[in-house]
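Before we start, here is the structure in question, set down as structure tokens.
Every protein chain except one is present and positioned as in the full complex.
The chains carry the letters A and B, assigned in the order they are written, with residues numbered from 1 in each.
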Amino acid sequence: MHVEAKLTELGLELPEPMRLPASVSVRWRQVKVIGDRAVIAGHGPRQPDGTPSRGGKIGSDLTPDAGYEAARSTALAVLGDLKREVGDLDRVVAWVRVFGLVNSAPGFVGQARVIDGFTDLMVSLYGEEIAICPRAVAGAAELPFNSPVIIEGEVALAS
Amino acid sequence: MHVEAKLTELGLELPEPMRLPASVSVRWRQVKVIGDRAVIAGHGPRQPDGTPSRGGKIGSDLTPDAGYEAARSTALAVLGDLKREVGDLDRVVAWVRVFGLVNSAPGFVGQARVIDGFTDLMVSLYGEEIAICPRAVAGAAELPFNSPVIIEGEVALAS
Partner (left out) sequence: MHVEAKLTELGLELPEPMRLPASVSVRWRQVKVIGDRAVIAGHGPRQPDGTPSRGGKIGSDLTPDAGYEAARSTALAVLGDLKREVGDLDRVVAWVRVFGLVNSAPGFVGQARVIDGFTDLMVSLYGEEIAICPRAVAGAAELPFNSPVIIEGEVALAS
């Protein structure tokens, strides 16, 4: 496999499925396939065992670089869930859209660079032609469970 | 009808079409069908006569439980508009995506539980297989007309 081979080459591992505290009911699916579309839920960064990474606001609790790393970690979480749903990461023929929300301290306007952590990893795995896609980014006042970023989107699958 | 029968069983009624002050021009459609996709505009909670429910921020003006109820009320508003557009709520074969914005007081991070009010109602009507879908939630600094939640999304229709 192309993408999985690149992950290995880069020394990266996909995290376990999301593990939230037992008090949280998970009323969503991480990925759902509708025809040749795979729709991706809002994801945050995860540790290898599936528990959430450290939360906080970029620009106060966390540096922009830590935000970039959180977005990169979110990319791995997305890929893990995508693999569990569609079987083979090489089925992705195009990234369709990405929407990234950054938990932002007042005055922080560097959201684009933070979400680059997500995009840069996808580009290193899929190449620019497949991975570069329409993207919107925004600062959020608060994010669920104080996640530093939440990223959702959609990919097109080979039919 | 399956879904309408369940609504009756649960003692629920769909609200009237949205009624905003005459000063507001409504420059959007609540639901638009494109092929087998029905795209749903951002909705807020409505009273039975279509006027907006009480506004405010969750975590200060309104409790998280009131936020949950607002999201549940929003689900009824969505179903009312969906029925008016597609005729029969049983035409929905899958929820494709849900994006929920929660008008959040500083420090409030319980957005997921608030939007569960929307999802839980959809599950009680459509079942988990159809209703559980990729979802993203975020806290918004401010929402239009001070709405406590705004929820948009997409469903797939039987062709």
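Structural remarks
In the analysis below, a contact is a pair of C-beta atoms (placed from the backbone, for glycine too) under 8 Å apart; a residue touches a chain by one contact, two chains touch by 3 or more.
Since the model is a prediction, treat every value here as computed from it, not as a measurement.
Checked against the full complex, the one of B:Leu79, B:Ala112, B:Leu125 or B:Leu143 touching the unshown chain is B:Leu143. Residues 94, 96-99, 104, 106-113, 115-116, 119-120, 123, 132-141, 156 are the ones on chain A that touch the missing chain.
Where chain B meets the chain that is not shown, the touching residues are 24-25, 27-32, 34, 37, 39-42, 99, 101, 140-146, 150, 152.
Here, only the chains that are shown with their structure count from here on.
Chain geometry summary: the mean Cα position of chain A and that of chain B are 25 Å apart.
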